[in-house]
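Sharing a structure, written as structure tokens. Questions coming.
Here the complex is missing one protein chain, while the rest keep their positions.
Up next is chain A:
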Amino acid sequence: MTTDSSPTMPASSSGPRPITPWLKTYRQLLRSSGTRAAELRAALLGLTIAAALQGLALACLLPLFSSVLPDPDWPAVWTWLAVMTALMGLATVARWRAQGFDFDGHMAAATHELRTRLGEQLRRMPLERLQDKRTGEVSSTLLGNVDENLNYLLTVVNLILGAIVTPLVAALATLFVDWRMGLILLLIFPTILPLYRWRRPIFARNMRRLAETHQRINGDILEYTQGLPVLRAARCAGERAASLQEGFEELRLVQSRAQRAGNRPKVLIASLVELGLLLVVAVGVTWAIAGTLDVAVLAALLVMVSRFAEPLANFVNYTAILELIETALERIEALLAIEPLPQRTPTAVPTEFDIAFSGVTFGYAQGDRPVIRDLDAELPARRMTALVGPSGSGKSTLTRLLMRHADPQRGTVAIGGVDVRAIPPETLNGLISVVFQDVYLFDDTVLANIRMARPDASDAEVEAAARAARCLDFIERLPQGWDTPLGDIGGRLSGGERQRISIARALLKQAPIVVLDEPTAALDTESERSVQEAIDALVRDKTVIVIAHRLSTIAGADAILVLEDGRLVEQGRHADLLAAGRRYRAMWNAQQRAKAWHLIETEPDRDTLPPTDSQTIPNSAASEPR
């Protein structure tokens, strides 16, 4: 059953090489069509039968013409015409039914299922893999275009079968009428098929070169559009445009070369078809003159063969589309093959919320060296721990390991004594609230954006979270209040307002652990103040991990971990670390000096003054939430 309905030829005629990949593609196709695999198999079988019936119908021309020439035998003529029409009718019915796969919505349903499955996979796969730029892009393209690739499947298969199965069946039938001509047909047409594989490497090589050029040009174009303000200010936009245009010229040359190179096999295959046609004419005429071939049979063969020429010549073009489908299928399989992070058994749910990193070493898959090296740290429950260090020192990576975007290569991360690898993913997600520097709001209403943290929250709870996050005043000022779609007014919310919505979301979630990753770094002063108030509400009574650039913000932390180059170089409370006079002290001093630095030099020695400007650091009462 499997091999019969495959969109390929019996092995005898076209050799094993083109068969194997097609068989593989066929299997991948059935796998990717999920619950509609049976319908797909039936449709492909239907198309094959239709193509075969069409070949038989064409072969009816042979006896038909023989009964017209030299003297018409009318009853035989009507009989063969009837047989031929019946075969055509059956072919039409078979094809009609097969096309039901498209028109009855099975195809749409299959791609829908596949998309859902891919979407599920994106949710399961390690987040680190998804955030790797390349994988991320491939995944989104795949998810977006999966139907673009597969929708034409039936159309293409139908055309390819018309180019292969129909001529083959007609040629086989010809064997019974005139074995010599039948043999010639079999030799000419099916032997062309393997040639398409020969075209493939050339095609692939050119495609790769073209893709590289495109990618380079793409980078140049993006750089140009992004850099235009700077380029214009530097008065060299024209010059850059000129070098960009050289790139365009180069692209055209590569394209033209690829066109010429890609043409050669195409030309050759098409030539063989045309030559085959001419050969049939020449040999047929020779035998007809010698008297060993009926002119009627020759006439019928000419009508048949003239029907083959077009589909066969186009065959190579169709296979290009088939290659697209093959590539898409391979990518889909590769994406589906990515394993989610392994779940330790037995699973456990932590009841305490202290966090422990022990002997953790971690490097990103695409990086060459570890970003966290042999790190041990204990973060007490219901206390605040600050992570400080220069950019690239591994602060954010540490929080990502806690949230299990990836697993460390060595060591363990534990919450309440439970290895995070043993905590079911949904449970782990529920334990941690994160406030990032970049806020992601969904193209939905304000209400939905907050409520997504806990879909079953009551209106009162959502409102309470919004109030605590200082969102109420601006939400009520929005044109449609709570039901304002954020997509429409995206730009009208300030950074601080967006951040407060994300904090309301985190508040509603009521997770025992809160991660703050530079939540106010990108805000202006005015927004920062209200966001700070919102954060004060969020961190109450939680295990808090905070990353903040302004050290005075975290001076009150119960513990400060100083990271450098992935290692824990210092830890302790603010006062102890200052007294120790090492890394933390140096950072603190630098920041104090920056704060007191006068950008505008009115006196030459101003910048050497010690940072004692008490006005910039008012008393602590002002920072208390009221």
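Simple rule for what comes next: contacts are C-beta pairs under 8 Å (C-beta built on N, C-alpha and C of every residue); 3 or more make two chains touch, one makes a residue touch a chain; residues count from 1.
In this text, contacts and distances are computed from a predicted model.
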Ask   = With one chain of the assembly withheld, which option in "Thiamine permease", "Cation acetate symporter", "Phosphopantetheine-binding protein" or "ABC transporter" matches that chain's UniProt protein name?
value = "ABC transporter"
Ask   = Quick one: which of A:M403, A:A464 or A:V569 touches the chain that's been left out?
value = A:M403
Ask   = For the full complex, which residue in A:L375, A:V434 or A:L568 touches the chain that was left out?
value = A:V434
Key: Omitted-chain contact residue, chosen from A:K24, A:R205, A:R477 or A:R540   = A:R540
Note = In the whole complex, of A:A37, A:A237, A:L447 or A:V569, the residue touching the missing chain would be A:A237
Inquiry  = Considering the complete complex, identify which of A:M84, A:A171, A:I325 or A:L561 is in touch with the unshown chain.
reply    = A:M84
